[in-house]
Structure formats: structure tokens, C-alpha cells
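Removed from the display is one protein chain of the complex; every other protein chain stays in position.
Chain IDs A, B and C follow the sequence of writing; residue 1 opens each chain.
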Amino acid sequence: MGIIINRDTKVVVQGITGLQGSFHTRLMLDYGTLIVAGVTPGKGGTEVHGIPVYDSVSEAVERYGATASMIFVPAPFASEAALEAMEANIKTVVLITEHIPVRNTIQILAYAKRQGVRVIGPNTPGIITPEDCKLGIMPAHVFARGEVGIASRSGTLTYEIAAELTKAGFGQSTCLGLGGDPIVGLSFVDTLKMFEQDKQTRAVVLIGEIGGNAEEQAAEYISFNLKSKSSPLRIVAFVAGRAAPIGKRMGHAGAIVMGKTGTAKSKIEAFRKAGVKVAEKPSDIPKLLAEKI
Amino acid sequence: MGIIINRDTKVVVQGITGLQGSFHTRLMLDYGTLIVAGVTPGKGGTEVHGIPVYDSVSEAVERYGATASMIFVPAPFASEAALEAMEANIKTVVLITEHIPVRNTIQILAYAKRQGVRVIGPNTPGIITPEDCKLGIMPAHVFARGEVGIASRSGTLTYEIAAELTKAGFGQSTCLGLGGDPIVGLSFVDTLKMFEQDKQTRAVVLIGEIGGNAEEQAAEYISFNLKSKSSPLRIVAFVAGRAAPIGKRMGHAGAIVMGKTGTAKSKIEAFRKAGVKVAEKPSDIPKLLAEKI
Amino acid sequence: MKLFEYEAKNILAKYGIPIPDGALASSPTEAREAAIHLHPPYVIKAQVLVAGRGKAGGIKFASSPEEAAKHAKQILKMNIKNLRVNEVWIEEKIDVKKELYFGITTDRAHRCYVAVASAVGGMEIEEVATKDPEKIVKTLIDPDLGFRSYHARAMARKVGYSGKLMIKLGKVFAKLSVAAMDYDAELMEMNPLVETTGGSFVAVDARLIIDDNAIFRYPQYEKRLFSEGQTELTPEEISARRAGLAYVLLEGDIGIMGNGAGLVMATLDAVQYYGGSPANFLDVGGGASKEQITSAFKILLTDRRTSVVLINILGGITRCDNVARGILEAKKMVDFTKPIVIRLVGTNETEGRRILTEAGIHVLDSMEEAAKMAVEVSKGR
Partner (left out) sequence: MKLFEYEAKNILAKYGIPIPDGALASSPTEAREAAIHLHPPYVIKAQVLVAGRGKAGGIKFASSPEEAAKHAKQILKMNIKNLRVNEVWIEEKIDVKKELYFGITTDRAHRCYVAVASAVGGMEIEEVATKDPEKIVKTLIDPDLGFRSYHARAMARKVGYSGKLMIKLGKVFAKLSVAAMDYDAELMEMNPLVETTGGSFVAVDARLIIDDNAIFRYPQYEKRLFSEGQTELTPEEISARRAGLAYVLLEGDIGIMGNGAGLVMATLDAVQYYGGSPANFLDVGGGASKEQITSAFKILLTDRRTSVVLINILGGITRCDNVARGILEAKKMVDFTKPIVIRLVGTNETEGRRILTEAGIHVLDSMEEAAKMAVEVSKGR
């Protein structure tokens, strides 16, 4: 199972004819992802790796019943691409693009809410349900099928931790990057709700970082809904950025401590208060999971 | 009964301290309308005819549970007033104001749709359920309680026809002006649906005029839904503007024939095709109603 | 409010939509000067605010500045549908590969703006809609989402373009939609929008009608709203507007005035029903002041075609005795001697009728009887 995507998810790749779009389409196809069409305005009628390219998302939806879209479109055009996908009735949008202005992201997410669309990202590595479907740019080989869900605000750190888990024998149900921007679609809470419903997932690793209060919100949700021993989910957290100074962006647009808001300390404390074990280092995560089992 | 409003409808008057607002508040109070509060920004704490004035609609809603608003605010501020009312959870907005730019009306109505609000107008004389409640600027004395509903695109013509009906012994359930603008909230079709559900209403008079195709849409609705003999509603129509030339606005912003669109002829034909009797002159309406009974 | 072609085009240019190079001229000399700075051949176009100037001879072609001046001279003498031509627009003639249509207007039924494109340009879109409805593509514009680049491209595709030309045309569509919103357009259209032989798109003719209710946002246009020759309004319509009245000139001889647009329209219809012919539509509106009634009277009574004046007042909240006194005063002021038929009902109607009857004016209490009598009076002359 896993969440959001599976081996039958029909996928459109927007920006398929670009360098990134074409490269990762190849890798996703190799992984077994069911990519049914590509979209690049003005390139309708061509093909990329045998996948037909259309001028618009609605054509791809009408012909193939696609329900998910991967967006590799450059930032100045990415929000139009996302709106197009949602208007064409795509229900899962994976917005890989970095550097989308926040004003546009806000508009995208407002429309997504109206249309009932799940937006992953922007500035996300995507989502993978190992051995079933990969909608993203993550290196596939670090992931293995299993029972641990991962929701993360960071890309490479997710690969690092997934690799640790795999090495320790903990396969994954679904791993997804929420996105490194200050404002993103799916949140830790949203994904926790989905992992709760998923039969394959028995544990969840939340990978947070400085900036905002998504981790604090997750902790609050956990303490009201998942704290009890009867809860089916074991949860372990890691928070990057203890060594980060105030007022500086640490690579991600969203990774910034403003005044007293968004510190790693606050997030770690919130998790601990909610009964969530917080790993000091990535390599501790498998140990904490093992303890919990 | 009647539709939309009744003697228990709690009403806010926006723009109550203005000349029009204050004058008509007096008349509505005299008629028995349950006006609970007035709103004029900056005049909070004062009173008009004993009605308390607030700075914002939300205060009036919180204190008195108002569900309807009458807007007497001048055009440049009227759309803000309407949005304020809707955001404050008002569910019936009567927008008396004339000369609101269409761009603003479109925005008001989009928001109304999201919020589930009924907007009457703009550029409407309002709505009256004789002897129960008046939310409008119509002269009350021409109306009498009864079984005939009126939906009209014109103000004075409604009074003319209501007077004819009253004189002929046909009282009214609810009479409302849809508004003289090209784009307005409630349509003939919307009101027909409501009149169908109303136990008091046994006949409906539709008063159309040139411009647009609201009458044609009403005719289509009638012919699909209300044509059968078993339908509880008898419907008679009148269409003003047979003598109007092409391309000229006849007083109302919405009363204009564009090319072949919006002629009185087209509307009359559509009604007749749908089995609706169309009166040649206002005075024929009672006769046609009587025939139908 | 209608703008002139050249104004609409200058707005398009501001939004990055290609228009033919051109210039405005109000004399043959200016026309020649303008032509010298442009590349021949030229098109000389009358700047008037009515449709059909082509058929009226208001558009001519020239291959030299001298010829341009000659045509300008002719056109500048013209009256097209009662509107004087004060200026011509001279522009470079475009090599046409295909003529298209694109416009933004309001959609009453859906309560939103609508974008309309057609693979057939250069004629009225209503005509295309009647003859070739399948050539027309419409896209309703979601008020919160707006008209987006992908909507524009989809329309470009549906009127027959693909690849780079689709992208290019889509951009032109999208730009027009932005301009239309920015200018509160009741209608903004490019017709024809030309695909040139060189593979670009140029707006060869353009129209912009600004929502009258929004004109206060455009002081540059608002201030000329009442200037003769600067709007589509006739002098009578302008003086009516100035007084806050709604006035439309018609072909007949029965002057008609009333309060409320629907009521006045119904009065016109009743006059026509009884075989008469209305000279005008004149609505003094709901809360007309005595000044407005006087102005209305002046407009009606100075119309020399008028054989009789029909006034239809449904008093409502207004007091009929006051209306009656206003009418008499106005009549005196403009020294009017033609017959008047009045329908007057409402508060204090008895007193009102007494005042008017004493002054020798026919007063009736039914609109239809009044219409009938006015028609009889008009025929009786």
C-alpha cells in the first residue's frame, strides 16, 4: 500500500522535454512508475523515451486518465503549470521546482484547497513507495520496501536516513519530501493522518529542520491523537539545524530561525513533550525504532 | 411563508446613517421588518431611529444573530460592504446600490458562491413578503398578501404590475427585484426553484426586459421542469422593451440589445415555446392569471 | 464608454501586443507628415465611435504620402452615422496570412468574464456566431483564478495553431486579457488579429468599451465623458447624461418620460401597441430632483419632432402634488405649448391631479389609457 501513490498511479510529467524532466522521466520509468504522458507547451506531438508529449495537461488527463503530475517546470512558469494540472483534475501534484515566489505558492495552495488536490512541495525531492512507484528525483537504491514511513523537510538528509534504515533492516512504506520552502502543501500532520490509515506503515520517521513550526504542530497532533499506547504508529523524529545561527537561511528558503521562532531546540522539546523519541544523530534512528518495537 | 425572508429575519442595514439608508430604515421599521442593527464604519455607538449602529457587520452578527443585510452604501464602497457582510456570515444580501462596476459584482458573486450566500441585486429595489417583511425601497402600499410570486428585472414596473394584481384581487407571496445590472445574483431560475418549494406561492409573474438571456434560461428551465400540468406553479410573463432599438442602454445598465442577443422578441418567443403566457401589456397579467386558474 | 481605435491600440501596445506602426492626424498636412515617417502602403482610417465605418467609406488605402493626404482630406470631411470625423489614424498596411478574432467580454449567465476567440476574423463576432458557430471558442474566466497562460494556449490551439505559433498567439491572448481586466472592459477585442506572412501576430483593429460604472477609475477618460465628438453619444444624450438622466433618441413623434427604466420601456411598448411611435426613451430615475425633471422637460420639449408628450409617473414614495408642481414650473420655464398627457399615481395623487387638470393637462391614472390617449392626440394633429 503506502500512501498517496501506488503502482497504478497514472502520471503526467510537466516539463518532460527539459533536461531535468527528461533525465528523471528515464529513471522513473526504469523504476516502474506508470508515466502515461508528458506535457510541454508547443512540443505536443513529440515523444520522450517513448512517452507521448502533449501541449496541455487536460489532453493527457482526457486520454489516459492521469491523476498525478510531476512538475519540472522552471520557477517563473511552475505556478502556471501547477494551476493547469489542478484545473485539469489532477489530484496529486508533485512540485519539484525550487525558487517559486511565496506569493505564487500561496495562490497554488489556495486553489488546491478548493479543488481538493494534494500538493507535495514546492522544492521537494518527491515521493517514493519503494518497489511500487517513484514520483521524484531521489536515488532509488537507498530505499527498500518495508513498514517505516518517512516525511521530511529535506532531500539529501532523507536519503541519508533512508539508507541508514535500509542498512539496519528497516524497509520503508512511503517516503516523501514535504519541501524546503517556508510555505508548502502537505504538512507533517497531513502525512501522519495518512500514515495512520495505511496498513503497511507501522512506524514513521519525521525529519524536521529549523524554521516555522510544522514540527511543533506535528507534536501537538501526536500528543492529542497518537500518544496512547494503543496507537498503531511508532514515531521517531530528527531535527536538523541545532548548530544554525539566528536570522540566516540554511540553504532552504524555509530553514531560518526568526527571533525565537523555529529553533531546533523548540522543535525537539515539543516532540519530546509529545512522547516522541528524538534522535541525536541520524544513525540513532534505527536504534530508537528498534527500541520502540 | 413566501421565499428568502420572513417576519423573523434579523436584518442589518449597511449605510444606515446615510440619507437613503436612514429614510428607508424608517419605512422598513414601520412595515414591521426586524432590523436589529445598522452599520456605518466610524459611526459605531450612535443610533438611527433607535437602532444601534456598529462599525462592522461582524459585531452586529455576533450580538444579534443577523442573517440578512440591506446595503445602501455608495457604489465605490458597496462591494467592500457586500464582502464584509458575507465574510461575517450574513446569508442574504440585498444590494440596493446602483452603478457598481461589473468587475466588482463578479467578485462579489464569486465570493457569494463560495460562502453560500444569496445576493439580490445589485441595482435592485429589494424584496418584500407583503405584511411580513420588507427589505427594500419599494412603496409598500401597492402590495398585498397572497399567492402570486413576482420576480422582476425592473423596479417601478414591478410596482405597476403589483398594483394591477392587487387591484384585481391577486395578492402576492413574495416580490423581488433581481436587479437592473447586466450581472446580478439571483436569477429567474433561482427564484422559480424557490417559489416551487414555497407552499404559499401558487403562481409566478416573471417580469423581464431586454438584454442578456435570463428570460430564455427561465423558459428553458420551465420547459424542462415546470411545463407539466401537474406542476404546482402557474407562470405568466411580461417582457419590457419591444420598442427598444439595438445597441442602446434603456436606463438599466443591463437593458441593452447587443446584435441579435437580448431582444424582447427572442424572450417572448422562448416563453411562449415553454408554454408560458406572455402579457402584451401589464394590465393583461391579471387576466392571464385568472385564465390559468 | 467607447474608446477610439487608436486609443485602444495604444493600450494594446502598452501591454506588449504588436500593432501596426501608425500615427494620428487631424488634417491632410498632418496625414502626409505622418505617412512620411511610416512605410507604405498605408491605411487611413476614420476615428469614429460607431461600427460600419468601412462600408461608409471611412477606410482607404494609399501608396504615397500625397495619396494618404488626399484620402485623409476626404475622410476628415465625413459624417458617419451622424458622427463627425475629426481625426484619422494612418498606419502601415500589414501582410495578412490569416485573420483571427480575440476578445474579452462579460458573460451574464455565468456571472464572469469570458474570452472569445475565432479562426474567422475581420467581421462582427455575432455574425460569425450565427454563420459559423463551430469556429468560435469560448473560455469562461474563473474570477479567482483569472485567465491563465494555459487557457490562452488552449484557445490558440483550438483556433488552429500548434508549436511556436501557438505559444506566440497564446501570449497575445493572455496580454489582452490582462489589459481588459486592468481597464474594466465591458468589451475589449482585436478584430482582426492578423497572422502576418512573416509569422507574427498583429492587432490590426481594436475596440475597447469601458464599463461606464467604472469610468471613475480612469480620470483621463472620465473627464471627456460629456464632450461632444469624444464619445459615442449624441449631443442630446450628452446633455441628458449631464443631468443624470437616461435618454435614448428614437424615430417617432411621441415624447416619453417616466420614472424607472422598466416603466418607461413598458410605456414605449404601450405606445407602440396602440399604433404610436415613440420619439425617445427618457428615464428620470427613482429619486429625481426638481432640477432633473426640469432638465428632462427641456430635452423633451426642444425636440422639434414631438407632437405630444407622454409622462408616466408612478409616485411610489414621491409625493404626486410635488411632481405636479414641478411639471408646471418646468413647462413654464421652457415655454412649451404642445399637448401633454400625464399618468400620475401615488401618494397625494388627488391633489396632484387637481393641480394638473386645472392647468389643462390630461391626467389619467392608467399607464395604458395614457399611452392610448397620447397616440390619439398624436394622430389627431
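In this section, contacts are C-beta pairs under 8 Å (C-beta built on N, C-alpha and C of every residue); 3 or more make two chains touch, one makes a residue touch a chain.
Quick caveat, the model's predicted, so the values are computed rather than measured.
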item	value
Chains shown that the absent chain touches, full complex	A, B
Residue in contact with the excluded chain [from B:72, B:111 or B:221]	B:111
Sole contact to the chain not displayed, among A:17, A:40, A:158 or A:173	A:158
From A:46, A:115, A:223 or A:261, residue that would touch the chain that is not displayed	A:261
Touch criterion as defined above, residue of B:55, B:131 or B:220 at the omitted chain	B:55
Touch criterion as defined above, residue of A:94, A:165, A:210 or A:288 at the omitted chain	A:210
Touching residues on subunit A - with respect to the absent chain	27, 75-76, 99-103, 105-107, 109-110, 137-139, 152-160, 163, 180, 182-183, 207, 209-214, 217, 238, 240-245, 248-255, 258-261, 264, 280-283
Hidden partner chain, residues of subunit B it touches	41-45, 55-58, 77, 80-81, 83-84, 87, 110-111, 114
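Criterion: only the chains that are shown with their structure count from here on.
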item	value
Chain contact topology (line, ring, star, complete or other)	line
Chain pair whose interface holds the most contacting C-beta pairs	B-C
Subunit A-subunit B separation of Cα centroids, rounded to whole Å	50
Separation of mean Cα positions, subunit C and subunit B [Å, integer]	27
Residues of subunit A whose C-beta touches two or more other chains	114
Multi-partner residues of subunit C (at least 2 other chains)	144
